[in-house]
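As you look at this complex, bear in mind that one protein chain is not there, while each of the others sits in place.
Coming up: chain A.
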């Protein structure tokens, strides 16, 4: 029986300062989107793959950050999920190679590689079938984006009939293609050989270059250690056009979750997806016995929402939250243990764990997910006093706001 394993790259603490202030206390992969930790979404998608044997999370966070999550998700899904800590960054392909022995334990025929901070529908089963048809070494999930935004990503050129990957370039200055790399791949075990070739080649180059110091100055890879192998530049680019790599295009949504603003947008995308895949997760209510719910809303079973509150669209409410009478929530993520008191309004914001929003206070932003202050973010244990207005601001943990603020970062 052909077994499949999945590897999810979760990153580590010194990278990703872009996720502050939400990342001060929680590793980004565990930040909740649509009520579930970010990494849960690719993990659930992997669970749907037939013959999935194991899921590995690779990162350089401390192991203890993931122990609880990993054991509870293993129990819940009845599939071994393990966290493997890199001792130092090896690059996206280098990490895979570093743990190859563990990954190949069950002799899988195929290995999925996913980036944790990618938000999409993860059509992994279809992707695997396509990959088997192509019979190459690897298949890359791709999506068409607007020509203007394409250069923020890795751009690919694919043969329209065979779907072969013909050309790959990372963040090019001029337009190459509107098809971009989604950060989701499936490989056969040949990938490990390919990665090893890159390492060896780099060592040979380094040895050769001892002869010419001028050349050493020119080479962009001169600074990279031998075992640091990037999937994009070091594997996809050189192997393109050699009938080894193929593409599978998704027509669904795709976003990268790099900032808190994007996490709110992606939470909304997953909530919308729940309507098709798991509608029982979404809240319902019409204001009589329970609060009025508009659009896609997630409410944790332990949260208490007053019936006169109106919630949604795109709201996610975490555990032990208390939403008081007459509260209006639109486009927000309310994290664990928050109290939103009577008649408060929260729009386009993220309210951090244990925070308190006072009566008649107003926390809002314009909702531009890409702008620095487009979403208002309150860190852990922030207190917004009664009747205070907080607009387009970021507030670091443990602050008390007793005067209104706008367009500010409050340390």
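Everything below uses one rule, namely that a residue touches a chain if its C-beta (ideal position, glycine included) is under 8 Å from a C-beta of that chain, and two chains touch if they have at least 3 such contacts; residues count from 1.
By definition in this document, contacts and distances are computed from a predicted model.
Participant: Looking at UniProt, which of "Electron transfer flavoprotein-ubiquinone oxidoreductase", "mannose-1-phosphate guanylyltransferase", "AP-4 complex subunit epsilon" or "ACOX2 oxidase" names the chain that isn't shown?
Facilitator: Missing chain, UniProt protein name: "mannose-1-phosphate guanylyltransferase".
Participant: Could you tell me which of A:20, A:47, A:258 or A:306 touches the chain that is not displayed?
Facilitator: A:20
Participant: Using the touch definition up top, pick the residue from A:68, A:147, A:371 or A:409 that touches the left-out chain.
Facilitator: In the full complex, the listed residue that touches the missing chain is A:409.
Participant: Write the list of chain A residues that the hidden chain touches.
Facilitator: Touch with the absent chain occurs at residues 14, 17, 20-21, 24, 394, 396-399, 409, 411.
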